[in-house]
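Before any comments, here is the structure.
Apart from one protein chain that is not included, each protein chain of the complex appears where it belongs.
After this line comes subunit A, so read on.
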Amino acid sequence: MTKANASAMTGAKMIVKALKDQGVEVVFGYPGGAVLPIYDEIFLQNDIRHVLVRHEQGAIHMAEGYARSTGKPGVALVTSGPGATNAVTGLTDALLDSIPLVVLSGQVPTFMIGTDGFQEADTVGITRPCTKMNWLVRDTAQLAETIHTAFHVATSGRPGPVLIDIPKDVQFATSEYVTKEKIKVPHYQPKVKGDVEAITRLVELLETAERPVFYTGGGVINSGPAASQLLRELVEATGFPITSTLMGLGAYPASGKSWLGMLGMHGLYEANLAMHGCDLMINIGARFDDRITGRVADFSPHSVKAHIDIDPSSINKVIRVDVPIVGDVGHVLEDLLRIWKSRGRKVNKEGLAKWWKQIAEWKAVNCLDYKPSEKTIKPQYALQRLEALTKGMDRYITTEVGQHQMWAAQFLGFEAPNRWMTSGGLGTMGYGLPASIGVQIAHPEALVINVAGEASWLMNMQEMGTAMQFRAPVKQFILNNERLGMVRQWQELLHGERYSHSWSESLPDFVKLAEAFGCKGIKCEDPKDLDDAIMEMIRYDGPVIFDCLVEKHENCFPMIPSGKPHNEMLLGEAETQGVIKAGGAVLV
């Protein structure tokens, strides 16, 4: 027998200790047979708070909301088999939006792996394509090191979700704990400093560009608050216009004078036309997603393109760029500003003045205009009122997926990073409610609102139980059009108004549902009552389900139909007849 060592402990104890050493405060999880030893250890301590969810998908989205609103990695714990498979959608969501997560899953004991044991699933096999990295730990001696490495991998370079699969016998066995300082340095060390020559080349372009535009994305947010600060400095100092993807909202303030609004499929007219007509595009932490580019062959045809990204595989993946800069946004912007200043802070003033004049003409089109109504609540109006009544508050917004999500991006203004949590890459209905709980757990005093569609919201509504149990006073602001609105819009535009299965019958009475959960329900259908109802929601000390009955057939504009270039944008109902040809209809 080996001598018992002072730092020897069970795998389960090691897990909790490693999480503590990594500074973890909250774990979102759901127990089951294969993780019971870990739950025992959680029971025996008070440093880490465990939030019991109602479905493992909810746990992952909560961890995502927590991570996106704090900049820290989110942590979730699930059992083997169905617990792990329920986590797959959330993992994929986090992978596509580059959200740092560490997910621990239980597994059948090592000696049963491969026997189709009860609640056995090939978790590392299933989650390999939806994690940045995953590990099956077969030996307790490797456990602490693997957990520390997992945190390093999740948060370094382009962040992402990682998963550690831990068989039950590994949780019971004892071994030596390895501190995070003692682990061997992981070889995974992505480059953060950008190439100075490339940055200098970009500075030269900044100095002469006549029609420049900053096109920013989630990479700025992921780089941390300092990156947003540097971006603001750069934009103010150069006087260049700036637009952002859905993922990057808040990095530059919506009230800033150079702000063009969001770009892309439902982006603003001025933002998309600036992208189309610019002579210098500076992509900072965005990835030329197909929602942004439209038809690739006609994407911004006359511009020189620079691309700052920490992930080398993002460069030249979709759009060929002229000045690639691989590095962390914060580091690169710091160097960029320094070099630009040292060369005399030059910009092409004349060119810029003309460019802004052109942009002002585009802005004058007032692309977000909609037909107001005295009788029904227009979804845009509801969001304008929500914005007006919550502006200046310590506010965080999450969303579900659909028209309401796009309207929220268009009509709500974000003044700071980490305040806007939405499923961008995967477009996961059911994201917003659990994400809002994750945000609220991280910011107990803040006003956290999930702007939801009724269909998406139902996908994870069981998590209202979590909100109640953990006193997370999240506000569920449901724009209820009794339709799968975004699907209905596409069917109207692409499929000859054949509304195949895009409406919801037998919707629950949301107010009664709220009562059933023990929280507050508010229903509003008259525009005149809206302000009071929103104030009631804000003032209520607890979770609220707000059923906002809105116009059922409103379409979300502007819209660049799939397969169309930026300068072929639809602005309103009149232009929508037969606009999307067969070629566009095959796209999503």
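One rule holds for everything that comes next: a contact is a pair of C-beta atoms (placed from the backbone, for glycine too) under 8 Å apart; a residue touches a chain by one contact, two chains touch by 3 or more; residues count from 1.
The criterion applied here is as follows: contacts and distances are computed from a predicted model.
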| item | value |
| --- | --- |
| Which of "Glycolate oxidase iron-sulfur subunit", "Electron transfer flavoprotein subunit alpha/FixB family protein", "3-isopropylmalate dehydratase large subunit" or "Acetolactate synthase small subunit" matches, in UniProt, the chain that is not displayed | "Acetolactate synthase small subunit" |
| Which of A:36, A:133, A:192 or A:468 contacts the chain that the document leaves out | A:133 |
| Per the touch definition above, residue among A:227, A:315, A:382 or A:429 touching the missing chain | A:315 |
| Which residue of A:119, A:376, A:491 or A:567 touches the chain not shown here | A:567 |
| Residue, one of A:69, A:258, A:293 or A:423, that touches the chain absent here | A:293 |
| Chain not shown, touching residues in subunit A | 124-125, 128-129, 132-136, 153, 157-158, 187-188, 190, 273, 276-277, 290, 293-298, 301-302, 311-313, 315-318, 320, 362, 562-563, 565, 567-571, 575, 583, 586-587 |
